[in-house]
Every structure is written in structure tokens, then in C-alpha cells.
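Shown next, in C-alpha cells, is the structure this report addresses.
Note that this is a trimmed complex: some chains were dropped, and none of the rest were shifted.
Chains: A and B, in written order; residue numbering restarts at 1 for each.
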Amino acid sequence: LEPANLRSGDELASARRDLHRHAEPAWCEVRTAALVAARLSGLGIPIKIGREVVHSERLGLPEPSELDAAYRRALDQGADPRFAALVAGGFTGVVGIVAGSSPGPTVALRFDMDANYGREARDGQRASELGYISVNAGAHHNCGHDAHTVLGLALAERLALARDSGTLHGEVRLIFQPAEEGLRGGRAMVRTGVVDGVSYLLGCHIGVQALETGTIIAGYDNILASQKFDIHFTGRNAHAGISPHEGRNAIQAAAVAVQNLLAVSRHGAGDTRVNVGRIRGGESRNAVPATATIQAEVRADTNTILRHLLQQVDNVVNGAATICGVTARVEVVGGADAASSSADLVDVVASAAAASPLVTAVRRAADFKGSDDMSCFINEVQEHGGQAVYFGLGSHLSDFHHAPRFDIDDAALPIGVDVFWRCLEQIQLVVRR
Amino acid sequence: LEPANLRSGDELASARRDLHRHAEPAWCEVRTAALVAARLSGLGIPIKIGREVVHSERLGLPEPSELDAAYRRALDQGADPRFAALVAGGFTGVVGIVAGSSPGPTVALRFDMDANYGREARDGQRASELGYISVNAGAHHNCGHDAHTVLGLALAERLALARDSGTLHGEVRLIFQPAEEGLRGGRAMVRTGVVDGVSYLLGCHIGVQALETGTIIAGYDNILASQKFDIHFTGRNAHAGISPHEGRNAIQAAAVAVQNLLAVSRHGAGDTRVNVGRIRGGESRNAVPATATIQAEVRADTNTILRHLLQQVDNVVNGAATICGVTARVEVVGGADAASSSADLVDVVASAAAASPLVTAVRRAADFKGSDDMSCFINEVQEHGGQAVYFGLGSHLSDFHHAPRFDIDDAALPIGVDVFWRCLEQIQLVVRR
């Protein structure tokens, strides 16, 4: 790894594809975080890492064995052992602090690093042709966080240069977050104070409501409130032929729950979402199954609606358990509140984007229509008087977010760098000469 | 392994517990089959093994990687490499042929060897105290086939002695069957001719409708017809927050199928069973799930009712797929027809049992209330003019069949050997002196 090499579009694309190829899911981003730490350090940027920036209370942590396997795989795939050791065990966050030579605002830029669970499709994709399909089974960068991470690294280079040339005022924190998927990592970082004292927080998401490369959405609104949870049903085994009535069917309970979770009523006051993303149940074909687990999530336009949804979820889970004579337990594994961008900072992004020669269209705002751990950072900053924006970086996509053939258009990367940079200029963090 | 050492109750129990500890599921019985082959060979009994007695068309075969892992584990656990190689890859059947010195009937004794999928409970059981809880994760002898196998080995010793002493007439085939669970191995053995020309077929099951050690049920009737099948649903992924309507939800389809499979109507002409024993679905909590697989089975008193049930299953699967806009595929992985014991041979068992000093109670008949791969052998023999019986060997059980705390009472083992032996005497295969 050479520092100072993320300038051209090709360099950005190449770095992004390396991350894509070595996709690491939530809390397992050992290689990614170590790579970030190494690059920042190479640029002379002081870092905080691991337990310094990730609280030990973390939602949705994988099994220790999985965390350990991720650590060993990262070493196999070239992670710097010093940094890998610091982030192993699910402490995969890094914050770089670039301090300017003169007073100025405290700005935070936030980038998420994790891949999603899922098998990347092998057929007929650019990723296949160029050889960067994920080599890590069951992990796929199908939400574009590989792109986000590279944007952060590229901006680190520019900021280091500005610092060195004396054009940087105030302070920039480059926050590299683990475990955005599942809404797990944000709270754990915020709790360590990574955005304390921040006046301006910026972040972006690629390809959300912006499917043309060159388009910028100056600020997302209505990032959905969300809760992620697992439902565990426990019944009783029995021989399915001889004594089915002795069984208490956990898969049946899960099926009742799935149907009725999906059927939870729409809400008159705003949008809602309910998803059951995974299910595992049963032991043996010929036994009434005693165990079943569902991985689910709900989202809502507002925190009030989310609470209403969660009440319905409780009703469904309890009722499904009652019907089948089984017990049920709901385990919360992630969550975030609703959030919206700050209007003034949206103006900054809109103006910056309009000024960029790489940008072909600017939309002022759009509903995010998803939930994002960025809301933890946004709410923390806004509640303490700062401003925050989550803007949209347009990109042609090869498939839907979270779908097996998802990939971004690398041409979006230099556009993202340019828009971020022009925003920093506008808020007078860096001075244009 | 010493031949000729399965005489006392302690010897039988010890051999049974060794098999219990090294439980191997269907098509993976490499150590068990190799052990059987080694013992029979050690008794001078000619064997047919592997592809000789197991047709290559087998239902419900595990993945090659699983078969291979089973082979390697068996070697680790002491399997004779010569025999292990012959049965590896899912050809785990053995037939020993004991030929008498003078003409007589051709008799087949059939024993099944496989464990079930499932995790054996670790708490407070005799198996725990005596240290024979299954060391093979996910496999548990919770249907008593470990006992059946040991009965076969003990009878092999007796038959070898009879042969050597000149008191054996005709021919006995000792059929050791793999993959009874899931109704997979029977057809594959029958197709290789293992019961061709057989006049009398005997087998037993431990603990079915006979929960007192010392009880014998002289012949089961109404072994249920059954089919085992996997249902694969394939939909389309989508981001659960941004574009849920683009998804086609395979878990939803599976849930609809589960509920409606369980709700398939009772039948006026006889008993039916429907079970969904396992489910796996989805990729990621925050994506509409594109895949789901159900492992299911149906059973019925008669083949006609089974066909009716299978028609309803097809309706449910097709309808569930239509509702959710997904595709569905049903893969048959096992099955057996209905069967009943032959009345004359039931009389033989009843008489033999009544004569045994170890037997405390004899019931002439009982409905089996389960399905069993033995029906393949029974039907084949009966269709060609022979007689067949499946008798019940009473045993106090520590839990239901297929349940996590299932274990048999080893005191049943010498009873089983004695009843089998007296039956062979009655049909004049061996002559009592």
C-alpha cells in the first residue's frame, strides 16, 4: 500500500475493488479497518482505534468463533497484524484526526465499512470480468460501503496535503464505522464520544434514490427509524408419525409469525416497513421441530410509529407462541432512530454540487426510504447544536441494493470526492487558493 | 474387535453403546458398516458390500463434501480402511450370507444401522453417566438402530456357530441397511436383489408401541406409506426498506406452505400425517429473502391415501408460490409404501415369544403408526410369494423416539436375540438339539 495514490479515477476504482473482493461483514471488518488505519498512519494522521472508539456494548455481535475466524482470515488476506490485533473481537472502528494549523470548525466525515451477508452472484458481471467478486463466502459489498470507505481514504489524502500546506483550519475527524448493516455500530461509536463537539457532520450514501452517475441529492430526509431483532421459538420434539400430538411445533409458530408480521397494518401517519430476512428451524425431517429462529426488522417514518409497530410485533410473537404452545423470546440486535438532514447544511451541499464540473444534476432533497446508522451520528450532532447532512451520491447500479448482482459505477467515486471537498471549502475548513 | 463376544447382556450393551457413541446419519454409516463387515468377515461369513448391495440411484443423498467428511471421520474413529473404502460415498450397506450344510428355507434378517439428525441432550441421562453420548455433532441414535445393528451382529455369531456345528439348514442373509431414516436406503438395496428368492423375512423395531422391556408385539400392521420431500422456493431479493415491492419473498411462500401443509385435510378412509421438520431461508435480515427450503414428509395408512395427500401437497406448494410470485420445486428424497406383516409369520413370532423365558408379555399385533423402510423389503418378499414379519421388541425408553433424550433399555437386547433365534428354530432353519 502506497499512500497518496488515490487521486485518479482508476486509482479510486482499484482501491474500491480490492475492498469489494475482500468483503467483510459487520463487526468482522478486520482487514478493512487495519487497511484504513495503516493508510491514515502512513499519511501522518493520528488515529484512535478499536476499544478507543467502539464501546464494548455492541448489538448483534457474531459468535466469538466467527469473530476469531474473521481475524484469522484478515491476517491471511494481508492485514497489518498490529492494527488487526487492535480491532479483533468486534472492535473494528477507526477515527483519524486531522488538525489544521489555525482555528476553525470541528467537522466530522463519516464512512461505513461493512459488507452485507449474502452470496454475490457469479455470472456475467463486471466484478466477475475484472476479478473482484467477493472471495469471502457469504459476504458481499451489495450496499456500496466499499465505495464509502474509499471516499474516506481519498479525502484523508487531500486533507493531509491541506494540513501540510497550511490551508486547513479547525479539525476534521474521519470516522470509519463498522457494522452499519443491522444498525449496530453507530451507537457503539457515538457512546465513545467520537462526535462530541462536532459542528458539522457530513456523510453520503451511494445510489440511494439517485440512479444516474453525476446526480447529487443534497440531503436525505426521513431516514427511517428501525429496529432489528431475532425471534427465538422453543417447542418440543416428537416423532412425527407415532406421536405428533406430543410435539410443540416451533416452525409452525415461526410460520404464523412470518405471515402475521408481514400483515401488520399500514399506519395512517407515515410509512412503515416489516421484513423477515432469515429463518432457521427444525432438527430432523421426521420430528416435530422444537426450535426456530427468525431474523426480522421494522422501519418507520417516525419514532412514534416505530413504537406502534413494535407493539404489534410483540402481539404477533406472543400470539404465534400461544397458538402453537411454544415459548418465544425477542432479542434486539440493532436499531436506530429517525433522522433528517439539517437544512442549512443541505444548502451547502447543494451549492457545492452545483459548482462541481463533474456533477450533472442536483436534487435538493429526497426521502431516504431506508434506515441507516448515520442517524445515530446525525441526531447526536443535531441535539448538541451542530448541523448534519447525509447526501446522495448518484451511481448507476447493476442491481438493487442488497441484491446478488449489486455493484456500483466506479465513475461515481471522483464525483463523491469532489463534492465532499467543495463542501469543506464552503464551510471554510479548507481555504481555496 | 473380537468375534464371538456378543453373548452376555453386558457384551451386547457395550457393543450397542459403542455404536451409540459413534452415531452416523443416513448414507454416512461408514464406521458402522465397516465394523459390521469386519465382524462378519471375522466369523467367516461371506459378505457383499457397498455397490454390490446398494444401487447407485439413491434418494436423499447428502452433499459429496458431507459424505467425504463422514468417511474421514470414520477412519479417525477406527474404521477398517479396507471396508470403509468400499462403503464410502454413500454405499453403506452390507449383507452377510450364512449358508447351511443342508437344504432349507432362504431366510433374510434385516437390520437398519443409521442414526438420526439431531443433537443428543447432554443432561442427566444414563448415556451421559456412562459416557456414550454421541460424539458426532448433529447425529443421535434416537430411534434405536444401534440396538438393531447389535442384534444382527449377535445373531451372526450364533448362526456362524450353527453353521459350523452342522445344525443350520438353508441360507440366512443378514441384511444391514443404511439410511432407514428418511426412507432412503431400502429401495436401493432391494433393487440389487438382496431379497430375491427369500421365503421368510424377519425384522424388528425396538420400543414402538411396546414400552415395557419384556413385551413382544408379534407383528406390526399398517406400517404407513410415506414420502419425504424437500420444497425449494426461489424468489427475488430486494432492499427491504427502499424497494420491498421489487422483492419476491421466498420465506413468505415457505410460511404459507408450512401453514397449509399442516392444514391439509384429514382423510375419512384412514390416518394421515404431515410434518415439516426443517426450514432454512433467507440471506440477510434487511433484504426480501429470495430462497427458502423446507424438509417435509407425509404418511398415510394406505398408498391410495398417500397419493391423495401428495396431490394436496402439490396444490399447497403451487399455490404458495403463486401467492408470493416465486417459483417452487419439489424434490423427492425418500419414500416407502404401506405394508403389513404376514399372518402366518406373525404366528411364528407369537409362538416363539411365548416360549421365551425372557419374554413377559406377548401382543399379537399393533398398528405401527409410523413408516419404516422395512416396508420395501416386506412388499418385495410378499409380492413374490414369501412371508415377512416386522415384530416389536419391548423396551422402556427414556424419551420419545426422535427426541433429544431418547435412549433404549439395554436389557431388551438379549430378549431380541432370543426371540429371533426361536423364530429361526420354528421355521426350521436351525434345528434345536
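Methods note: a residue touches a chain if its C-beta (ideal position, glycine included) is under 8 Å from a C-beta of that chain, and two chains touch if they have at least 3 such contacts.
From a predicted model like this one, the values you see are computed outputs, not experimental measurements.
Depicted are 2 of the identical subunits; the complete assembly encoded in this structure file consists of 4 such copies.
Keep this in mind: only the chains that are shown with their structure count from here on.
Put simply, the C-alpha centre of chain A and that of chain B have 49 angstrom between them. Contact residues of chain A toward chain B in the complex are 116-119, 181-182, 208-209, 224, 226, 228, 237-244, 246, 249, 251-252, 254-256, 258-259, 262, 273, 275-290, 292, 295-297, 299, 369-371, 400-404.
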